[in-house]
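Below are the structure tokens for one structure; questions will follow.
Shown here: the complex without one of its protein chains, the others still in place.
Chain lettering (A and B) follows the sequence in which the chains are written, and residue indices restart at 1 in each chain.
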Amino acid sequence: MHPAPSIIFFTVFSGLGFGMLAFLGLGKPDVSGFTAFVFFAIAYALAVGGLISSTFHLGNPQRALKAFSQWRTSWLSREGCLAVATLIVMGLYAIGIIFFNTRIGMLGLLGAALCVLTVLGTSMIYTQIKTVPRWHHWTTPLVFLSYALTGGAFLTGQVQITAAGLVTIGILQILAWVIGDKRFAASGSTIETATGLGTIGKTRMFEAPHSSKNYLMKEMVHVIGRKHARNLRIIGLVLLSLLPWALLMFFPFSHMLAVVAILAHVAGALTTRWLFFAEAEHTVGLYYGQRG
Amino acid sequence: MNQPVIDLSPKVSDEVRKTTCYMCACRCGINVHMKEGKVAYIEGNKDHPVNQGVLCAKGSAGIMQHNAPSRLKAPMKRVGPRGSGEFEEITWEEAYDIAVGILEPVRRDNPEKLAFFTGRDQSQSFTSLWAQGFGTPNYAAHGGFCSVNMAAAGIYTMGGAFWEFGQPDWDRTKMVMIFGVAEDHDSNPIKMGLGKVKARGAKVYGVNPIRSGYNAVADEWVGITPGTDGLFILSLVHELFKAGKLDLDYLAQWTNAPVLVNGDEKSEEFGLLIRDKAGKLMVIDRTTGKPAAFDQKGVKPDLAGSLRVKGVSHRSAFQHMAEKYLDPQYAPEAVAAKTGITAERIKRIAAELADVAFNQAIEVKQTWTDFRGETHDTFIGRPVSFHAMRGISAHANGFQTCRALHMLQIILGTVETPGGMRFKPPYPKPPEAHPKPHCKVTPGQALDGPHLGFTHGPDDLALKEDGSPARIDKAFTWENPMSSHGMMHMVISNAHAGVPYKIDTLFMYMANMSWNSSMNTRGVIDMLTDKDENGDYVIPNIIYSDAYSSEMVSYADLILPDTTYLERHDCISLLDRPICEADAVADAIRWPVVEPDRDVKGFQSALCDLGARLGLPGFVNEDGSQKYKDYADYITNHIRRPGVGPLAGFRGNGDEHGRGEANPAQLDRYIDNGGFWMEHVPEDAAFFKPWNMNYQDWAVKKSFFDKPMPYLFNLYVEPMRRFQLAAEGHGTRQPPDHLRARIKATMDPLPIWYSNEDENKADEYPVTALTQRPMAMYHSWGSQNAWLRQIHGHNPLYVPTKIWEENNFQEGDWARVTSPHGEITVPVAHQAALNENTIWTWNAIGKRKGAWALEEDAPETTKGFLLNHLIHELLPPKGDGLRWANSDPITGQAAWFDLKVRVEKAPPQDQSKPNIPAQKSPVGTGPQNLTWKTDK
Partner (left out) sequence: MTNLPTHTDKKLGLVIDLDTCVGCHACVVSCKGWNTENYGAPLSDQNAYGKDPSGTFLNRVHSYEVQPETGAAQTIHFPKSCLHCEDAPCVTVCPTGASYKRVEDGIVLVNESDCIGCGLCAWACPYGARELDQAEGVMKKCTLCVDRIYNENLPEEDRQPACVRTCPAGARHFGDLGDENSDVSILVKERGGFDLMPEQGTKPVNKYLPPRPKDEQIDILAPLLEPIAAEPTGFLGWLDKTLEKL
């Protein structure tokens, strides 16, 4: 597909924000007063900023509130409701810490759980899309969660967890790619099933329906070249996992170093998330002679 | 569940106005839905004989043509150099003054210095009247570069061909064979017909190098080598003769097969048909064994007849046919390699034709009487039918190939029978019922008769006293003696060369002659802009009428802006090219369903004004005042023959149809009736029309002709033999020597096939390059249509697998295509279902930058291209010092599809080549975005 920056920002930053909130909810680090304010402010900026960013790609953002109505069936709706619930719960929790120097542990725990659910909700928006077999797989929620939690750990200074998370993230991401690359073929959808012409023979697109491009082609048909994708995967993985891990493991800790490591990690996350969308092979591509 | 409540019965429109579509020449009936006085939606008219409610993509997109930003807004005078697109808007009065200033002296001194050519116009009976009144011999429409081969071969052979002349009996046919058709004029009827045939499970054959469109749905695809259809058809004929699978009864009764051919080699009439003293064709009567006039009551013409007089045998035409077509040169084995069709397949197809025609014959019970006075109680049907168009027509052997196809239909006995090919009134008409060409010029006076027609021998040629061509396009000369539609494609090059003479003014209407309708587009542009030693344009004046900012507009000096089709009066007349169906006679109108919002005028109305200002006969009253206020006035009040006017319906007091006085309320009656008039052919007149007196009498009543004129089908076309005789040295009008051999060889009175490969240097350029009409685009006009241009905004060159692999082409690649005449560089795409030595592209998608109110970087101009740059109006030099025309030697039809090329991979490009520099747009460019809704 054509990855929309607003959606990459949304998934990456809201993930980081909720990841951070999750750790804050668990009392890690156990901060209060102004320090707490700074931590919560960063976490809220990321989470809310990400959510707001997600409305940039809407055709009619002024109606965005309607998106909360279909939580019974729609993961997008659920994610929205969960995000709001999380932000409220965590808000109350934060007020307690910042202004009353009181940490309501249960509330924090609830908030942390909601954070995880929210990220899960985000991931399910994509996981449920059967038409993109690469997404429609258990690796997707795991990848999203590992990103959010590792990033959260990183930003809340949980070095041990971060280090473990960076390794996990790397492994999960590689797994997602290796499995993902076979998903489309495994889905059983081919140009022959798409057109029903397989009973006659091997099918190929002769002429696109219009000589001009359309929304579908721009949005979900075009896939980036294999070589380009491979290079980006390597760069993404190095930045996302390898480099920050190495910095944390092999260099004496310093704030400067941490900032560099975090920046590398976020850059890596943005790159791999870009790839997540760019490599999404939608079944509609079959009608346009793409895929296989 | 609570669903939203939606309005299931919204108001569709305030009013429906019914008129005739003109996004192409099929002329379907349309319902124009109006909201708040604006066009809201266009759909097909269910009552209309042509389309019965359906509408094609172009028709449905009419709203986008009607509101196109490319519409011309007012008359214009050129202010920059030709081709620059720089114009100044003027008033109609100024425009008329300029036109009269140019034309008046021409008419006074030498009317032939005006060349008036109209494109794919539907008002030829009107425009030709104007040209006749002006007195110039130089008038024609576009038929010469379009499909005169098909039309003329049909008329000469059997009194009509396809489209407006006739159609397969879609309701009854059991096998349809379509040769060389991508879309055709009969656009919706063919699709409806194919739909019906398919629904019944009848078989469709597509004979075409390319498998798309109709050929894609065909049950069998014959991917023939271009230009060899004649050979394939004659091979089928050979097989049918060999097996005796011929409708002998039909041939004996209804064709000139039994007519005796003069066999006296020494005679001036050698090869002509034998007539009795009264001029009647002679046959041998089987019952008496004696010669008799063909049409006598009780005569049983003998196909095997011959007459021996003074030691010379005069044999029937049929014996000549047998001799010719049984020749092994037409055996399937002998033609397989050339046609690319295996011998087995040819044999099987012949067998299938015979099986359907003879073993699956059908019958319609009906009493009718033939011209010999014999009464029949059934119409026997041979349910094999054919349709063909430019794929066989647009070759230099096209006339004979079309003849061959008509002959094939006739020997199977299918023409005008149930399940076969049926004529549409006012056809069939024998060739003799059509006028002959006229060319006698008298300064200040009208021409001596209609310009176009059918020649029957050298005497009918349009030659001056000194034997030189009388017409600027050299139609009806020894170079192309049967050029019935004129040769519009030669006008500009001849005028530029001053051969046969120089002209003063080129006046054109509705033809994009500097672009897609010309061969050698670049060359034509140079001719239009070329100046002489005094710095004056070689073609001094160009007046042009278009409705849109086409490429041609920029090359004219004076522009007369036309209305769009929804804004004007028109008539689709029986005098011209009517909309009839096999079962019905019909004609139709267009009327202004919306008034123009610009300073434009229907071209025909402008001609009424100009005709009056020039004082042309037919356009002024006796007192010199203007005769027709506008075209509507002409349509209503013009009388062609007593009781006959442009429209046949609602004449007299409104109840007379066919013949009657002019009816001042006629147009209103048409509007009330849905924009058309239709009357069904009586059941006893439905078939065998050329010979069926029930039909003949009805036809006279309906004004198609003034007395019954039954006739025989001309398997043997005698007029062709007359030209051959001249070439053999007989007669007073003699061809120039360099043409004798060609006339003798090509003008065989029985269909033949010859190759055009050598002339086109097929040895060096082995690949044939073709174009096809896209169903969703009409020539160049579709590109201004915001909806249609998304479907066909650029055109790849389709390449068959063999050439694709040889060149190692990949998607997105470009190719250089070279012909003996030129070179283009264009994007390629792969097609497997394509004859392996053929490449093709969609026609007329490529545009000049700055035309059609498109932005200069529109894909039509950057990736789109024309094949026309590779085609020349002349053949490559063959070293005899002469340049031969790239056209059919009989009719002069432009041989678009004889184009031979070489293909090779080119480096990646961002612009197709040639890239003709941009012009200024006289109308600006269109808006960026569209949200077209009447209440928006």
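In this section, contacts are C-beta pairs under 8 Å (C-beta built on N, C-alpha and C of every residue); 3 or more make two chains touch, one makes a residue touch a chain.
Because the structure is a prediction, the values reported are computed rather than measured.
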Task = Using the definition of touch stated at the top, determine which of B:Val79, B:Val309, B:Leu326 or B:Ala665 touches the missing chain.
result = B:Leu326
Inquiry  = For a quick check of understanding: of B:Ile233, B:Met421, B:Val620 or B:Leu854, which residue touches the chain that isn't displayed?
reply    = B:Leu854
Ask   = Among B:Ile90, B:Ala304 or B:Val538, which one is in touch with the chain left out?
value = B:Ala304
Contact residue for the chain not shown (choose from A:Ala43, A:Leu76 or A:Leu120) = A:Leu76
Ask   = When the complex is taken as a whole, what residues of chain B touch the one chain not shown?
value = 1-4, 6-12, 33, 35, 40-44, 46, 51, 53-61, 63, 69, 187-188, 191-192, 194-196, 198-199, 201, 211-221, 223, 239-245, 248-249, 252, 286, 302-304, 319, 322-323, 326, 328, 344-345, 347-348, 350-352, 354-355, 775-776, 784, 786-791, 793, 831-833, 853-855, 857-859, 862, 925-934, 936
Remark   = Note that chain A touches the chain not displayed via residues 57-61, 63-64, 66-70, 72-77, 80, 125, 128-132, 187-189, 191, 193-197, 199-210, 212-216, 218-220, 282-284, 287-288
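Following the convention adopted for this analysis, only the chains that are shown with their structure count from here on.
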Task = Averaged over CA atoms, how far is the centre of chain A from the centre of chain B? Could you give it in whole Å?
result = 63
Key: Contact set on chain B toward chain A in their complex   = 789-795, 829, 831, 859
Request  = Report the residues of chain A in contact with chain B in the complex, numbered from low to high.
outcome  = 206-207, 209-212
